[in-house]
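All protein chains of the complex are present and in place, except for one that has been dropped.
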Amino acid sequence: MAKPVENEEKGDSFDLDRIRKLLQLMKTFDVSEINLQNDDESWKIRRGPRVAYAQPAVSQGFAMPMAAPAPAAVAATAAPATPAAVPAGVTINAPTVGTFYSAASPEDPPFVSVGTVVKSDTVICMIEAMKVFNQIQAEKSGRIVEILVENGDAVGFGQPLFRIEPV
Amino acid sequence: MAKPVENEEKGDSFDLDRIRKLLQLMKTFDVSEINLQNDDESWKIRRGPRVAYAQPAVSQGFAMPMAAPAPAAVAATAAPATPAAVPAGVTINAPTVGTFYSAASPEDPPFVSVGTVVKSDTVICMIEAMKVFNQIQAEKSGRIVEILVENGDAVGFGQPLFRIEPV
Amino acid sequence: MFQRILVANRGEIALRIIRACRELGIETVAVYSEADRGSHYLQLADEAWCIGPAPASDSYLQINRIISAAEIGNVQAVHPGYGFLAENAHFAEVCRSCNIEFIGPPVQAMQQLGDKVSAREIAMKAGVPCVPGSDGLVSDVDEAVKVADRIGYPVLIKATAGGGGKGMRVAGNEISLRAGLQAASAEAEKAFKNAGVYIEKYVERPRHVEVQILADNHGNVVHLFERDCSMQRRHQKLIEESPAPKLPEEVRQRMCDCAVNLVRESGYTNAGTCEFIVDKNYNFYFIEVNARIQVEHPVTELVTGIDLIKQQILIAAGEKLPFTQADIRHTGCAIELRVNAEDPENNFRGSPGMITKLRLPGGPGVRFDSHVYEGYTISPYYDSMIGKLIVHKPTRDEAIQCMRRCLREFVIEGIATTLPLAKRMFNHANFVDFSVDTTFVERTF
Partner (left out) sequence: MFQRILVANRGEIALRIIRACRELGIETVAVYSEADRGSHYLQLADEAWCIGPAPASDSYLQINRIISAAEIGNVQAVHPGYGFLAENAHFAEVCRSCNIEFIGPPVQAMQQLGDKVSAREIAMKAGVPCVPGSDGLVSDVDEAVKVADRIGYPVLIKATAGGGGKGMRVAGNEISLRAGLQAASAEAEKAFKNAGVYIEKYVERPRHVEVQILADNHGNVVHLFERDCSMQRRHQKLIEESPAPKLPEEVRQRMCDCAVNLVRESGYTNAGTCEFIVDKNYNFYFIEVNARIQVEHPVTELVTGIDLIKQQILIAAGEKLPFTQADIRHTGCAIELRVNAEDPENNFRGSPGMITKLRLPGGPGVRFDSHVYEGYTISPYYDSMIGKLIVHKPTRDEAIQCMRRCLREFVIEGIATTLPLAKRMFNHANFVDFSVDTTFVERTF
């Protein structure tokens, strides 16, 4: 897009009044794009819906094809940065990359289940990274309504693990 | 796009009044895109719904940079296929590429002038191609209101030569 | 040297020529039809003139308009590229009569080699093996039968003016020979206004191998080794490579020598290609000379390091070749893939339209010669080639690995392309071990 304007001398910034006038003109005359440039300034304005082409980076995020262990990897791409892919509601996300464990050991019961009410310091799972088992706390309070990964799954940074709702 | 402009003196910013006049003109003549550039400034304006990326071929046609005999060549890109760039009204276009002559010889008067009423078989100019002087007929009837090229100009296929209006 | 050249072509080859000229310090004048108006490559020329509406017959094939553009563009030479007017001797003649050099061979050599019968005569004189057959046209059916008895069935009936498979018939016995002669002759009369036919031994499942030649106006002729173009479909080459796989070194050397001798004999200059067919016992036979630069020239550029387009221009300007045969080395393996806007799922129907997304392969040893970009619209008026993907690696195995990798990276959306076919071809065991011939693609895919 228009590169930042340098205007070292110019004390004031863009004159919003003039910009509003220009926008008014653009609307009146059904102008879709305007691109003005001189020594001091560069104005580039577009009206109307943005075309599909303008957003390949975002759309690719969802389409990233992955090989085996694909499901986890694909899920990893559906982190908060791409909100459309995140399950509705509030989620608790992986604070690191590693292997997800729902219980302290195979013999133990899971830390939480659907319906468990958690506080911000409740341990909700472990993520193993470099042979170290990290206890993960909820960091939020609420009721677990969905567990989004399986015991033993590999998870990426920021990947949603649990969906919660207010109590 | 516009190369860095060198006019250090210029204190004032874009003249919105001039822009409004230009937009008015664009609307009057149903111009969809305009691209003005001089030493100091570069203005690029598009009207109508954005097809944006969908038609680079068209928008690039106007911006095509040309070397010496540039004026003619640039004009040559503004042929009927891109109606927005054609002067408003009906035009008589070059049926071939070559050199435009307004008269049969330097001693003769021009075939037509502004105001001349032509019929479809009226000879309006000659275009020299491969040493052959082709007499060009109007192919349309009307009154010449503007001559768009100069005697001796090189013209491309489809380039508007005359603007006419109904008698 | 020329100061200014007109590029009488469009698309990727026009861009290729503009690039070569720019590096040589030569200005370029482009011509374009209304369908190509606004293509990015036109901006890279110093000047561009519209010469007519979209159909090639009204623009790129209009000799008078191109000459007229050359005159107002004030050029000293015209580069015809390939296709369109590239092998049109009349166009070459008109250019030169206007004191505009045609960047290509002499008119006489074009005419002699353009006619299959006289080309064959020249080849025989130069000691180049030709497919056994009638020496020249067959005057009647009885003569044809006599020739066929001598060389043995099956035989091929070919129109002297033919091309692209037109005016061609295979006959396995006397009955089909008699019928085929009439049919081929009639077809050729209709298509080329020349009913002359000749017959030759039909070589079954041959490979197609061709030799690149450069010849200057000072009597120097060199070959730049061979290209194998056996991977073709309906006489359209799909994959070209050099060296020709599994071709015995001695055969290769002899074939290259033959090409040099043929070009010398014909007085041909500039760049050209001698095409041969090779049977399964590595006997090779001269087919024809392509009197122009070819689509697949980058294959040879990569393995020799010689810029063929620049050499064409320098030769036309009267320069001597800057190297001798001994200077020319062949390094590694280069493979070219033509990428076409055709739908392999729908009988290779042309697929014009806008390229809505384009991700090009790249990296070491990868070259993509093309004029297209994201947002470019493939016109329905011209041939379907979008571009040429060429890889150059130390060995054929590595080149194939690289090509597969490139095909995995390559994304073209908005139009159907031959990329899916390409993936299948580069993964086919018969292509990898090169058990292929000119009928392989049609038989297999």
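Just so it is clear, A, B and C label the chains in written order, and each chain counts residues from 1 on its own.
Operating definition for what follows: a residue touches a chain if its C-beta (ideal position, glycine included) is under 8 Å from a C-beta of that chain, and two chains touch if they have at least 3 such contacts.
Since this is a predicted model, take the numbers as computed values, not measurements.
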Task: From C:253, C:283, C:401 or C:439, residue that would touch the chain that is not displayed - done: C:401
TODO: Based on the whole complex, identify which of C:366, C:385 or C:421 touches the chain you can't see.
DONE: C:366
Open item on the list: Touching the absent chain: which residues on chain C qualify?
Closed with: 15-16, 19-20, 22-25, 40, 44, 298, 301-302, 305, 307, 331-332, 358-360, 362-364, 366-370, 373-375, 394, 398, 401-402, 405, 408-409
Task: For chain A, the residues touching the chain missing from this view - done: 1, 3-4, 6, 53-58, 60-61, 63-70, 73, 76-77, 79, 81-82, 96-99, 129-130, 154, 156-159
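We adopt the following convention: only the chains that are shown with their structure count from here on.
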Open item on the list: On a C-alpha centroid basis, what's the spacing between chain A and chain C, in Å?
Closed with: 52
Task: Contacts with 2+ other chains: residues of chain B - done: 53-54
Open item on the list: Two-or-more-chain contact residues of chain C, please, as numbers and ranges.
Closed with: 374-375
